[in-house]
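Note that one protein chain is taken out, while the other chains of the complex remain in position.
Chain nomenclature is as follows: A, B and C, assigned in order of appearance, with residue numbering initiated at 1 for each chain independently.
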Amino acid sequence: MAVGPLTLPILSAITWSPFIGALLIMFTARHRPRAVRWIAVVATGISTLLSIYAYATYNHEAAGFQFYEKLPLVPPLGISYELGVDGISLLMVLLTSIIISAGVFASWTVAVRSQEFYALLLALVTGVYGVFASLDLFVLFLFYELAVLPMYLLIGIWGSSGEVRPRGIFAWAYRETGVGTKEYAAMKLTLYLLFGSAFILVGIFALYVSAGAASFSFLELEAAVFPLGLQRWVFLAFYVGFGILAGIWPLHTWSPDGHASAPTAVSMLHAGVLMKLGAYGVVRVGMGLLPEGAADLAWLVGGIACINIVYGALSAMAQTDLKYVIAYSSVSHMGIVMLGAATLTETGLNGSVFQMFAHGVMTGLFFALVGLVYEKAHSREIEKMGGFGKSMPGIATAFTIGSLSSLGLPATAGFVAELLTFLGTWRSGHRWWLFPAVAGTFLTAVYVLRVTKQIFWGPPSPQFEHLEDARGPEWIALVVLVFVLVLFGMVPGLAIEPVDTATVPLLARIVRP
Amino acid sequence: MTLETVGFWVVAALLLVSSLAVVLTPNLFHAVLYLAAALVATGAVFLLLEQPFLFAVQLLLYAGGVVTIVVFAIMLTERLVGERVGQASRHPLNGAIVAAAVFAGIVGFLIQAPIRATAPAPVVDTTASIGRALVGPFAVTLELLGVLLVAALLGALYFARSEE
Amino acid sequence: MTLPTVLPLLVWVLPFAAFVLLAVVAPLRRAGPRAGLLSIGAMGVAFMAALVVWVEDFRGEATWSWIPSDGGPIATVGVLVDPVSNAMLVLVTLVSLLVQVYSLAYLGDEPPASLGRYYTYQSLFAVSMLGLVLSPGFLQMFVFWELVGLCSYLLIGYWYERPAAARAAVKAFWITKLGDVGFVIGIVLLWSATGTFDFGELFAKAQEHALAIDRLGTIMFLIYLGAVGKSAQFPLHVWLPDAMEGPTPVSALIHAATMVTAGVFMVTRAEPLFALVPEVLTLIGWVGAFTALLAATMACVESDIKRVLAYSTVSQLGYMMAAAGAGAADAGFLHLLTHGLFKALLFLAAGAVIHTVGTNDIFRMGGLFRAMPQTALVFIVGTLALAGVPPLAGFFSKEAVLSGVWEAQLTGPFLMLALTALLTAFYMFRVVFVAFFGRAFGAGHPHEAPWLMRGPLWLLAALTVAVGIRLAMGGEHEAPAWLVSLSLALAFAGFALAWAMYQRGVVDPATFASALAPLDFLARRRYGIDALYGGLYRGLVLGFARLIGWIDRYLVDGVLNVLSALTLRGGDGLRRIQNGRPQDYVYGVAFGVLLLIVWAQLWR
Partner (left out) sequence: MSGLQAYLVLAALVFAIGLFGVLTRRNAVGILLGIELMLNAVNINLVAFARFNGDLGGVVFTLFTISITVAEVAVGLAIVIAIFRVRRTVEADRLDLLRG
């Protein structure tokens, strides 16, 4: 792809625009909450428009990485600032921009230290964009850390604490660690993700050394040939490292606590985009660079994904706290993502990427709604709610659409993703994966509709008569997310066409065992 | 037994005795005076090693400067506390065992070390070459030392300043 | 794209446009009756178009790529126009149209915003059902299949503030979804084996005997499971009676005339594939017949008029499925069409009664014939049709089903269906005698419904008669004469029994019931199937979920918390080494030096 010298470096613009917004917020908008919000809207708006533009102009005929940029940073070590996107990462960039735009609107009512809140949020988003767009593994890792670390502050300062009663044989440990508080959640999440990133770093260095090309560039590492033994354990390292962020069982427990404690926009971004970062890492770095290792360990990835699906759904069913339900549903749905990838088939991988997108939008919608409900009813206890449909019909409708996408109803994006994954499983090496996956969707239907019924249906209790529906900026968030959910469900080709240009060459490198 | 050898034993004896006095005498003020003696004895060792310049420096800086400062410090703390600063030994046996062990370790090294026993070249006045070395190969180190001294000076001032 | 495909597409597009308008333009939706008029208008035009399609007997197929992939699209969407879909188009648009008109009066007291919501759902339902009918492949059928289920959920839960309605809606969704699990696995397996969802391709292969797939029987059985859920076959029939919590027109529309027949339609549509696996067909036949009988017995003891009709629907769906299982899919499909007409009629008439009486309980009605003769008349027409009295529509289709089952030598199912015919006549006339004749119950002044509701009733009654006469004149029924006599005798016996019990009081219902005590006991408790599901759901699913939730919170996460608590404790312990005394640190340094010395000595 020839890029003229005068062409706008579009990926850099997408990536850094929020960061500049964050700087502007920190330095120019002190004590002016309105200005803070408008800067955030403009900064994320630029990213969004540019990513839509990039998405529209992406060349479907020419596979490979487009909108390529390169700037050597440390030439002796082969580190360079190298950006480029293919169909998968482009879809993820689009997802990020959708979620953050909605997130900015959804957190319009943050009152405490909104300046720092928005600045951290935007800095985090730059990290996310950077991971999706980076082709240099070292820079990718830096962006990854940038995406993970602000979470600690965002949850620790603006989060909300829940209550977990210490029980069982490990009750003493619960008392000593302060389970349930937002500080606990923030610390758990950060430690978990840093634990994971240690694996990633080891993996990256192992590839760097083994390739001997003195380059961190994805493209150059892709050309290198690694021995099978190395591929196997490095893939495992990437799987564990990135997989923690994708919520693989049994390393998923940071996710419910973290998502439940985090403020609305952070939950949206985290469940909507950051978990995808993990799955993206496994697919892009793990499968992309270590095809044989991936093929060799697909049984593990898929098996754990199956556990995730069923286990997450059952756990979600057992929760009494609304945010925990949604958080566990993410664990379950990320199982579909990993399962699709583990099938190593074109349909399955397309389904996996589509599910990343669908689940991102859906869970973003969910967390936005939960935030609204919480803000108005001041309760997250499902049992205490009821009959909200009467007073907040808009929120109820959006929640229902989200639920339907969650259980894979046709005409929402969730269906296409799940269908493709199912189709992939039966053609993969492990056909039985289909059954837990389908069972998971049924269980999802059970708990999601149960929650919907409990919250929005039934007679309204007098305690909640004063509730209001969503207002102004919040509407924008909801409408955008619902629209995207339905649009991609009705016209799946929008996403699958570009994604397919990336998955086919990726799979061509993988030798089936 | 050359004169040098005799000198060495005498000086060594002095040094060891005064050193022991430094660490053993219960009176801190006396300890400082013994330290001064030990420092002078060290200077004498330098003389035996034919480094008169170092001997001078040792006398001026150490025996002169350091001891004065320490004395001042003791006076200050004494004035502040209103009584003489007492000195009892803390776990003297433990300290002795560890110190002896370290000594034994070092000597163990020395015994096994392949040390050239050859006598050194005849000595000329080293003062001039020291001076050249200081502004020559060690110039940067010297400058850094200056910076360090300034920093230490400021630090000492900062710590010792009286609060308003 | 030619007229034969454009016109059916238009039938689909019109309600879709109405739905989108109502869903997106909030002021229009909140306008209530005006929203209804928009929906009705779209439906009316769609009905005209469907009529043209049917009369002209269009055929054709048009598809577009839906889910792309590297080697050509995985899934296509489009329209498949043939006699089966044409007939369904007419039925669906007709019943939808009449129901929507009827609802305008029936739900006239609803707040405008709610009414708008109702018509939005109605339009969406029409879209889904028409899309299902026009499907050229399994995938599109599944898509609209699920959407139909969604509409059912939304419409049953229309009065979402009523806990019973909310429960019923969710139950309906779950139970049908359970069947759909089989459906989706089935089509995934089918696609994996053949690489296509397309009916045309699959049928062509089936005809050339090129469909040599392992486990085709399993695949078709799984697909059939979808129909079990949607068409309320045993053991997944439990949702349909509860679905009566929705407004009566909804019951008429989706739980009698159209939606529940989707399963039968699917089996009819995929008949060339089912024909390859006779063992599955036999199973379908047995299950259908058993469902018919089971539901009929439950209808006999039910006192809620809508629930009687609901069980009768389950029973008649069993008939259709039995026909399909016997290889007489045409007969089943014919019964589907005629049943759609008269069951809609019965439901709407029941709705008119409920609307004016204010209760569902037939024992709190009585003598309504005098108060509302027109409604009673059309209800009796519907009853006669359902009981299988010539020359009404139901007679001929029922005959066809029975003779199909007989010819397939399914004696067991045949006997069950025959017994069902008797029971059908009995429970329907039971309703007629109890509700419309006998003593007036007193309270209230029942009166005829407004013409907006009566109009559709008369139209449906006329159609029931007309279709019956048309079938009689066609003279196509080749049923043996003894069969005609038998079914007439059965219908009359049922009628006579009901008359004796509830009109003349010759036989005391209580004595009769005690004679059949065990059966009565079971039927009144719905054979414990609902309780079984409830127990399974609460005990097994929820219990297991709680267990998993507990394990996750206190064991999986517990291990982590133990690790973290141990780390904290370890740090707490090691902290004490840092006692803050400088000289002890010097001891440490000294020991370090010694260690180095020893180490260096040993390694020299």
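Keep this in mind: a residue touches a chain if its C-beta (ideal position, glycine included) is under 8 Å from a C-beta of that chain, and two chains touch if they have at least 3 such contacts.
Quick caveat: nothing in here was measured; it's all calculated off a predicted structure.
**Q** List the shown chains that the missing chain touches in the full complex.
**A** B, C
**Q** Which one touches the absent chain: C:Pro27, C:Gly72, C:Gly474 or C:Pro582?
**A** If we include the chain that is not displayed, C:Pro582 is the one touching it.
**Q** For chain B, which residues lie in contact with the unshown chain of the complex?
**A** That gives, for chain B, the contact residues 8, 12, 15-16, 19-20, 22-23, 28, 31-32, 35, 38-39, 42, 45-46, 49-51, 53-54, 57-58, 61-62, 65-66, 69-70, 72-74, 76-77, 80-81, 85-92, 94-96, 98-100, 102-103, 106-107, 110, 115-117, 119-121, 123, 126, 129-130, 133-134, 138, 141-142, 145, 148-149, 152-153, 155-160, 163.
**Q** Which parts of chain C face the unshown chain closely enough to count as touching?
**A** 574-583, 586-587, 590
Basically, only the chains that are shown with their structure count from here on.
**Q** With chain centres taken as the means of their Cα atoms, state the distance from chain B to chain C in Å.
**A** Centre-to-centre distance between chain B and chain C: 99 Å.
**Q** Measuring centre to centre with CA averages, how many angstrom lie between chain A and chain C?
**A** 36
**Q** Distance from the CA centroid of chain A to that of chain B, rounded to the nearest Å?
**A** About 65 Å, centre to centre.
**Q** For chain B, what residues touch not just one other chain but two or more?
**A** Residue numbers touching two or more other chains: none in chain B.
**Q** List, in ascending order, every residue of chain C touching at least 2 other chains.
**A** Counting only residues that touch two or more other chains, chain C contributes none.
**Q** In the complex formed with chain C, which residues of chain B make contact?
**A** The touching residues are 90, 94, 98-99, 101-102, 105-106, 108-109, 112.
**Q** Quick check on the complex: what are the chain C residues that touch chain B?
**A** Going by the criterion above, the answer is residues 583, 587, 590-591, 593-594, 597-598, 600-601, 604.
**Q** Taking the complex as given, what residues does chain C use to touch chain A?
**A** The touching residues are 65-70, 74, 113, 139, 142-144, 146-147, 150, 153, 157, 160-163, 166-167, 169-170, 173-174, 177-178, 181, 184-185, 188-189, 191-192, 541-542, 544-550, 552-562, 564-566, 568-569.
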